[in-house]
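With one protein chain held back, the other chains of the complex are shown just where they sit.
Should a chain be cited, it is by its letter among A and B, assigned in written order, with residues numbered from 1 in that chain.
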Amino acid sequence: MKLILERRLVPSKLASWGGVGFSILLALIMGGVVFLSAGANPFKAYGVMFLGAFGDFYNISEVLVKAIPLILCGLSIAIPAKILVWNIGGEGQLAVGGIGSAAVALFLSPFLPSPLVLPSMIIAGFLAGGLWAFTAGFLKARMGVNEILTTLMLNYVAIYWMENLYFGPWRDPTGTGFPGTAILPESAWLPRFPETRIHLGLVFGIVAAVILQWAFFRTRWGYEIRVIGENPKAARYAGMNITRHILWVMFLSGGLAGLAGMAEVSGIHYRLQQGLTVGYGYVGIIVAWLSRLNPMAIIVVALFLASLLVGGDQLQSVMHLPSAVGLVLEGTLLFFVLGSDFLARYRIKLSAGSKATKDRHFPS
Amino acid sequence: MRHGLGVSRFVIWELEIVMDTGTLIFILSITIQSSTAVLFATLGEIFTERSGVLNLGVEGMMLMGALSGFAATFYSHSLLLGTLTSLGVGGVLALIHGFFAITLRANQVVCGLALAIFGIGLSSFLGRPIIGRVGERFVQWPIPFLQDIPFLGPVLFNQNPLIYLSYLLIPSAWFFLYHSRPGLNLRSVGENPGAADTAGISVIRIRYLWTIFGGMLAGLGGAYLSLSYTPGWKENMTSGQGWIAIAMVIFALWNPWRAVLGALLFGGINALQFYFEARQFTLIPSYILRMLPYLFTIAILVIMTRWKTVRKRAGAPAGLGLPFQREDHF
Partner (left out) sequence: MAQTVIRMERITKRFPGVLANDRIDLEIEPGKIHALLGENGAGKTTLMNILSGRYRPDEGEILAGQKPAKFNSPRDALESGIGMVHQHFMLVPNQTVAENIILGLPSPRFFLHRAKVEKEVEKLSRTYGLSVDPQATIDELSLGQQQKVEILKLLYRNAETLILDEPTAVLTPSEIEELFATLRNIAKEGKSVIFITHKLEEVMEIADRITILQRGRVVAHLTPEEVESRRELARMMVGREVVLKVEKEPVSLGEVVLELRDCSGFDERGHQAFHRITFAVRRGEIFAIVGVAGNGQSELVAAIMGLRPMSGGELLVLGRPLRKGASPPRESVGYVPEDRIGMGSLPNLDLVDNLILTSYPQFCKRGFFRKDAARKGVEGLFSRFHIMAPHIHALARQLSGGNLQKLILARELSKGPKLLIAEQPTHGLDIGATEEVWFELLKQRETAGILLVSGDLKEVLSLSDRIGVIFRGRLMDIFSTEDEDWIEEIGPLMAGVRQERKR
């Protein structure tokens, strides 16, 4: 008996999405093992997580709150990934977006009419993140420098810069709570849904996803992106300007992450503070890949992963387990999805030896 | 550290620097210490990439190596066991990556990133109980006679055993890679897996072997941090050195000796940063000092990439990152 791997002619969509479901199951089992190893009852732990995420109205709202940066960062990673450009700099672009929008709120808002403050912050956040990513994109497009490494390095640079700002020149003179800037004026606060912390950023995320999904199939840009992602050689053959696309895509990608930063500053913390960057840029990778780079799927996956994170937070307070378990679960999930990808592209067959195989004639 | 050695003078770009020799020796000594973790990880990744596999999970493997090495040492009171544990943990993580990348032919970039995220998260998760604990650490073992060599002696030969290990590892790696049959096989697999396969070399086996080896060295690099450089466990204690190691592989042009150069440059920047902060130089604000290693890494990436386009064959192994399947190669 032998295991034969036969490449499928057409990747199986069923296996593809079925694989995601199966992976989720496997990851949950793995998580159970991790809980056991930490001395906790897996069922109780999952129970706490589930209630923590969906137990009451407020918890559900918190899931939505956490989903906002995940949607935006997921989109931020997915778009360049479609043309095989990897923007791992979500953390830094988010931070820089926070810096930019906080700057507008702290220093420009006295000179602006109130209704203009938020739009200016949005633009500032988007531009800041966009330019931050554009730098790495420029190095890649013009000089071929590996963008994974440059975006990563820029993360550290951005975070140190941000820390310096809120520990130093922009430090809150009244010095309460977390290290950070002064509380931003109210004109700089994103409106929230009543009784919750869900802010307007949710709309940003969903609108962005919808627009992008539509654009991929209904615009010239979308067609070119799909071609470049499928076969860059063919794209060049067809006369497409790949360099220009890389630049724009990186700018857009950074802008979305920057927008996430603005949303966190303006919708959650109301200031630039420590704890702005908690790894959304990295979790965004998981979001993007689990959604297979499909913007609409990103919304759903972001909600799912947010529920894992929120549930994980509950674990810490209720069962004294480190909340990082959420992150562990997500990493595991990603691995399993990668594995299931394999099943979509290859068929596994059992062969009882060559003599038993019947003659088959294929139409050519 | 010896005082009373007088004063060293040297000139860099018309800027004359006068420094107490003892201090210079101190800085160089710190340079070596700061570069060793990156050196181990870079060397490991060189071997992995030479076989054609891209493993971006170095940061995760280093952190898990740091944690497991320290934890094993803390509970067993044996540095040897701790070191071996870090090798094992790094190897196992790399094996996971290898399985997905080699056997399942998944996208190697995403695999590696997943491994990194997983390692970062898992180490945070598991490391909670021992944050801040104090355990055994490697201490300096001065080598008699050698350490008395003027100037270089105290710099090179008054270090801890892991650093001495790196002294042995580098030339061995170089010789192995270029002058031995297993090294020839490794290079062929990365450069042209189809040719290696036809020659009867098991591409799969070599890729697994060197991927695991790379993970082991990454783990060792992490253990160096937690058992010697900044003893103990702290979340994210590698501060991106794993990612920097990946960049260093490019700088090193996949060559062990150049990896030393890159690591030393990185270590040098760290040492300078340390020196400036200790002396409270306010010329360069401390947050910029902290950024320097990362900006420096970007700079060398840019330089290397531009330089590559001028040089003839200074590139990555041609088969890097691509899965191998015999029947694809018509």
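Methods note: contacts are C-beta pairs under 8 Å (C-beta built on N, C-alpha and C of every residue); 3 or more make two chains touch, one makes a residue touch a chain.
Bear in mind that the values here come from a model prediction, so they are computed numbers and not experimental data.
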Option from B:Ala195, B:Leu261, B:Leu295 or B:Leu322 whose C-beta touches the chain left out: B:Ala195
Residues of chain B (touch criterion as defined above) contacting the omitted chain: 179-182, 184-185, 187-188, 191-192, 194-201, 312-313, 318, 326-327, 329-330
Chain A residues that touch the omitted chain in the full complex: 6-11, 217-223, 226-227, 230-231, 233-234, 236-239, 354-355, 357, 359-362, 364
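The definition used in the following text is that only the chains that are shown with their structure count from here on.
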Centre-to-centre distance between chain B and chain A (centres being mean Cα positions), rounded to whole Å: 29
In the complex, chain A residues that touch chain B: 7, 34, 86, 88, 139, 143-146, 148-150, 152-157, 160-161, 163-164, 168, 282-283, 285-286, 289, 322, 324-325, 327-328, 330-332, 334-335, 338-339, 341-342, 345
Residue ranges of chain B touching chain A (in the complex, touch as defined): 56, 96, 100, 104-107, 109-111, 113-115, 117-118, 120-122, 124-125, 128, 239-240, 243-244, 246-247, 250, 285, 287-288, 290-291, 294-295, 297-298, 301-302, 305-306, 309, 325
